[in-house]
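Worksheet: the structure to be examined is printed underneath.
Shown here: the complex without one of its protein chains, the others still in place.
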Amino acid sequence: MTTLGPGVTFILGGARSGKSAFAEELVISSGLEAVYLATAQSLDGEMEDRIQRHRDRRGADWKTVEEPLELVASLRTQVRPGRAVLVDCLTLWITNLMLAERDIAAETQTLIDRLKDISGSVVLVSNEVGLGIVPENAMARAFRDHAGHLHQRVASCARNVFFVAAGLPLKMKG
Amino acid sequence: MTTLGPGVTFILGGARSGKSAFAEELVISSGLEAVYLATAQSLDGEMEDRIQRHRDRRGADWKTVEEPLELVASLRTQVRPGRAVLVDCLTLWITNLMLAERDIAAETQTLIDRLKDISGSVVLVSNEVGLGIVPENAMARAFRDHAGHLHQRVASCARNVFFVAAGLPLKMKG
Partner (left out) sequence: MTTLGPGVTFILGGARSGKSAFAEELVISSGLEAVYLATAQSLDGEMEDRIQRHRDRRGADWKTVEEPLELVASLRTQVRPGRAVLVDCLTLWITNLMLAERDIAAETQTLIDRLKDISGSVVLVSNEVGLGIVPENAMARAFRDHAGHLHQRVASCARNVFFVAAGLPLKMKG
């Protein structure tokens, strides 16, 4: 088992790849106080179900904070010594920013600046979405571009990067 | 070349990644009697062509069994000492189960229980489908969820797991 050090750990994987479960294991096995920073919004029943399943799996040891948009402010408040903050997930944050018509480049830059400064333990989870056919929908292409650029920048300032497939982590960096 | 031991080997890869060819090589190089357990059904010309191409590539050394739905029963019959059984592929099995309106959770559980008990050599091939944009189609999203969950569980009870891209295997476990 990889141990969770200080700084940024980035976990990238496909849908239903087990990336969240792997991230949770990293946090729990660290022995640090576990904070779950959820970017999900319950906009429909399907999402509601997923949020509840994740919550049930984590159990009562976690403090849960829901923050669809103000991720950077929330990190500022939540990250502190003795804690590990798990952000799940960056792709939903980008979706929320796009729906709210925020300036993605500016928001992303603020996040990266924050991550470079962080001394506590932060685990960021995100969906790799760029390995299928080019989407016909322009909005989906824009989303894919934003996600890919963000992933490169987060990976660049992360101490450890894992790619997760079928529940198995592959270390890409660290 | 990796040698094929007893127990479960799981091979995950994209479309046209060379995962089936890699699986076939593993089986052939094992020197065991080779059984091909096909979950494909020839429902249209495109699929018919693919099945025939796979069959031509394998040649006459293989015993071929076609079983779109009753995979677990077929494994019970086909797996035995001195044999390697190649299941190609799990994603088509899930598709067939969905089309037949079977209870996917129950069928999956039965497969996992069977795999945990298997002492012979079984190679399972499946398509990773979760690394693109979220599909707009609800059926496709459900399929992707089923596939991802199954992959995690199969990987968990497999002795070896490979991710194949561009014909090259990457060992994820074992």
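Every chain is named by a letter (A and B) in the order it is written, and numbering of its residues begins at 1.
We take it that a residue touches a chain if its C-beta (ideal position, glycine included) is under 8 Å from a C-beta of that chain, and two chains touch if they have at least 3 such contacts.
These figures come from a predicted structure and were not determined experimentally.
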Residue of A:Asp49, A:Glu66 or A:Asp145 touching the missing chain in the full complex: A:Asp145
Among B:Glu24, B:Glu67, B:Asp88 or B:Glu128, residue touching the chain not depicted: B:Glu128
Tell me where the left-out chain touches chain B, residue by residue. 14-18, 46, 128-133, 135, 137, 140, 143-144, 165-168, 170
In chain A, positions touching the absent partner: 10, 12, 14, 128-134, 136, 141, 144-145, 147-149, 151-152, 154-156, 161, 163, 170, 172-173
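Simple rule for what comes next: only the chains that are shown with their structure count from here on.
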Turn needed to bring chain A onto chain B - CA fit, degrees, nearest 5: 120
Calculate how many whole Å lie between the centre of chain A and the centre of chain B, each centre taken as the average of the chain's C-alpha atoms. 31
